[in-house]
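With one protein chain withheld, the remaining protein chains of the complex are depicted in position.
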Amino acid sequence: MTAAVPPFARPADVPADGNGGFAPGEAAARATEAILADTLHGAYKGVVVDSPPGAGKSTLVVRAARELAAAGHPLMVIAQTNAQVDDLVDRLASADPELPVGRLHSSEPKPYDPALDRHPSVRKSAKPADLAGLDIVVSTAAKWAWVKPEEPWRHAIVDEAYQMRSDALLAVAGLFERALFVGDPGQLDPFSQVGAEQWAGFSHDPSASAVDTLLSHNPELPQHRLPVSWRLPASAAPLVSDAFYPYTPFRSGTGHGDRRLAFTARPDGSPVDRVLDEAAGSGWGLLELPAARTPRTDPEAVSAVAQVVRRMLDREGVAHSERAEEPVALSAGRIAVGTAHRDQAAAVRAALAYMDVEGVTVDTANRLQGREFDVTVVLHPLSGRPDATEFHLETGRLCVLTSRHRHACVVVCRAGVPELLDDHPATEPVRLGATLKAPDGWEAHQAVLAHLAAHAVPSR
Amino acid sequence: MSLISALARMEAAASGRAEPVATVRHRHLAERPLVLVPLTTAGETGAPLGAMVGTDRGAPQVFTVAQPRDRDLRFAFLGRLAEALLPHLESCQDEVETIERKETDPESGKRVTVEAELCADAPQLLVPTAPGVDFVRLLGRSMRFRRTAEEDPGTPYPAPPRVPLLGRWLTHYAERSRVPGSSLLLPLTGLLTRHWATGQSHLEDQHLGTLLAWIAPPDGESGAEAARRAELERDGTGQLVRPPAGPATDPAFDNRLLAPAVARYDAGVPGAAEELRELIASQLRPTWEAMWQGVDLLRALPEGAHVPDRWRRDRQSYTHHRDRLRAGEPPQPRRDDAVTAARKLAMREQRQAELEAQEALDDPLVMAVRRLAGEAFTAAVTDVEMAYSEGKRPTPRPLVTLRTEDTPLLAEGDKVHRQLPEGAQQRAELVAEPEPGVLVLRLLSGMGRGKEPAQGTVPEPGDLLCWTLFEHSPRGGPGLPEPEETPWTHGGPPGEQTAEDPDPLTPEDVL
């Protein structure tokens, strides 16, 4: 359409290509310094940091925690899952083997990753009293919620704050006086198993994200963002930024020539090899299966996903990147398959096992959050569906699936999804005062598909 | 939608008759439910047009409003409604049993056991549809902040004596209806669709007449035909033969019958009030009959085993509300504060998980849905190998090998649960899956405290067991702070809870 006036002005966009004149390291360092200054010396009770995929969120958390501890401010760290807690503790202890770190855990069997046992400075206990006096104590929000607030901590760091529900923050916020909230606004929103509509639009809607509630009540808090994704390659950052972070754009920390993926074995001319070469060359590949309505575990699509992985291994991929002098072999551990549903993941695992592929991570978007791989293969959430549902359209799901990779992402999908999106009824209810997810999933899907169309290889 | 439910709908569409999607009744059904069929005035918020009320199918009470925009007539209606509903809503307050419950002692901070009352029963309120539940909520909201002349002699438009009290009861019932599995206030359409799948869509199932037509078509007629008539059949004057179950009325009724009758009433035509009353009653009566037909259908189903447990929670909810009224607490606030909202959400999530587990345990057809979804499986025991835990006091940890045709979504180390014949629960973990369809579980609990497992707690080869991947009585989360301790992230303490002001009433409120 050639409208004389665009309906609404958009915030200034980041140029879509190249890194001309942009020094990612400096930009990221400036942002980090400003965040640390506010956290250590600021006058506010809270500091919020938006971190796009692979922007160094964990590095920031580790650094902020160490600097707070070094400045004589013991602190509590709240993460959302046990895996996240174990990962943070491991990073903290690896960064500073002398640092006294407590890992507060549940009283279930095998409550933490045994890998933590290699750090002598890490004390593990299910009782907060055992960890008293340590510089840093890390646990999940669920475990912290059982801790009685006696003397509140002066400082806290809340990790993955956008995936934390408002009511979970309510349960632990009495434990600290001030906090640094870090998270990725583009990933999957927290959800509730029961209807929470009656509180939609409330500033303290218990089913909203913790950051939404925090900012509704404290709009004056400083909000920072990390401007550089060190994970996403130059081929992916502009698309992911435009499609999922239109109002908080970011850029890739690497340029177009900095990363390279190549296969040792020559292509056999098959569509699978062609899509692999397309993805190796451009960062994206779409293997398009003939249009059909299928059940979730579409055998043809599942098999196509498995074949892409199989061929990727057979052709012995080699990844060149700024992280290593020498090229690195694309081994199974560096590859992941992402799906929308658990039964799809199970079907892909079975297909891979049948093809004797081992060691490739296969999981749903929910479980891939926060993970990083060299190459990802994605079974498109709308592939073969008769209709798009709220679940399948969710912005965060597609964002997670398309932002896990350092080199390339291959999407496997039935044809016809653009038409499916166009035919999707737009009859969403609107709740007064409720914060809207920006961008909308429907728009984000359109943007991603439009981009993928240029990298499509028909499967037949 | 589960494939099993979808299949039931297809079978119903093909056979012309609703198909069961439950084999037991999953909700409490009172011996004498209080049935309320309300109607509202189009375009006016909370302006009732009429209601049919009662516990006796043969003797409903009918209340109507001749001019819905007249505030005095509206108040008079609500006053009569209060006199009809309150005796029933208050009828279970005094017959109580004594129970023990744990409470935190405010002085010592320790958990202590205290005695408390629990009402032996609670009144159940049934309305036709989900919008009917919303209307009960709206009526409750419109009444509970009103002031009577006794409470506030200066109020310019005093409400009839018991109207605010009814508002508080209806508010409580409507709020309780949001709790999964609760049965104090239920819409009949919701009750019926929980137990039957029709050959029409879920949206069309919200029409009580068509729903009943599918479940119990008249002799010689298919459900599809009967439903079509129930939905669309009009008499010679263009009026629906089966008026909608409300609370909204049919526009053709409003425009051709109601509006002229109201105009005659406004003009003071003799007999107009009686004419209106009969007109409105004519719209209520078919739904009244349908309500009792639905109750009969549901009563024919055997009650699910866990239904009394859940009804006990409803009785607790009823008792709590009684206690709050007796303690002279102010009406429920317009908006929940942060802590109240979070507590409600946490409680409802726990009830939802519990409801899903209990319905599956009570009903093989519900369990079938979970089995298809990979969340449960039935399996035959092929081998049992006795084993013990390591440590100072070895306890039994038998290994049970099972063969199943189901496809549970399980990985090694995942926990599974089953109900023992006496009702206790047993937990196990997946140790290995040596070949597809063969699972080795290690039993972890439910075998008593002894060195050897208690009788009947370890299965034997040949036994057929049903395991679930979900817990049967999910635990609640940790406590939340008291409202006066609301942290700064959530706006700080909401301040002293005081009675909220009534909605301002001005002469211009009536158009």
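For clarity, chains are labelled A and B in written order, and residue numbers in each chain start from 1.
The definition used in the following text is that a contact is a pair of C-beta atoms (placed from the backbone, for glycine too) under 8 Å apart; a residue touches a chain by one contact, two chains touch by 3 or more.
Here is the rule we use: contacts and distances are computed from a predicted model.
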Expected UniProt protein name for the omitted chain (select from "ABC transporter permease", "succinate dehydrogenase", "Chemotaxis protein CheA" or "Secreted protein") would be "Secreted protein"
Report, in label order, the displayed chains that the undisplayed chain touches. A, B
Looking at B:Thr64, B:Gln93, B:Ser142 or B:Ser183, which residue reaches the missing chain? B:Ser142
Omitted-chain contact residue, chosen from B:Asp70, B:Glu83, B:Glu221 or B:Asp254: B:Asp254
Touch assignment to the omitted chain, from A:Pro299, A:Gly333 or A:Gly359, lands on A:Pro299
The one residue from B:Ala273, B:Val295 or B:Leu372 touching the chain left out of view is B:Leu372
Residues from chain A at the interface with the omitted partner, ascending: 1-9, 197-198, 200-201, 292-300, 384-387, 389, 419, 422-433, 436, 438, 440, 442-443, 446
Taking the full complex into account, what residues of chain B touch the chain not shown? 1-4, 6-11, 13-14, 20, 23-24, 41-46, 68, 138, 141-142, 199-204, 224, 232, 249-252, 254-255, 258-259, 302, 334-335, 363-365, 367-368, 371-372, 503-506, 508-511
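In this text, only the chains that are shown with their structure count from here on.
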Could you give the separation in Å between the centres of chain A and chain B, each centre being the mean of its C-alpha atoms? 38
Quick one: which bits of chain A touch chain B in the complex? Just the residue numbers, please. 45-46, 142, 145-146, 166-167, 169-171, 173-174, 192-196, 198-199, 202-207, 210, 213-214, 217-218, 342-343, 346
Can you tell me which positions in chain B touch chain A when the two form their complex? 178, 180, 335-339, 341-342, 344-346, 348-349, 351-353, 374, 409, 477-481, 485-491
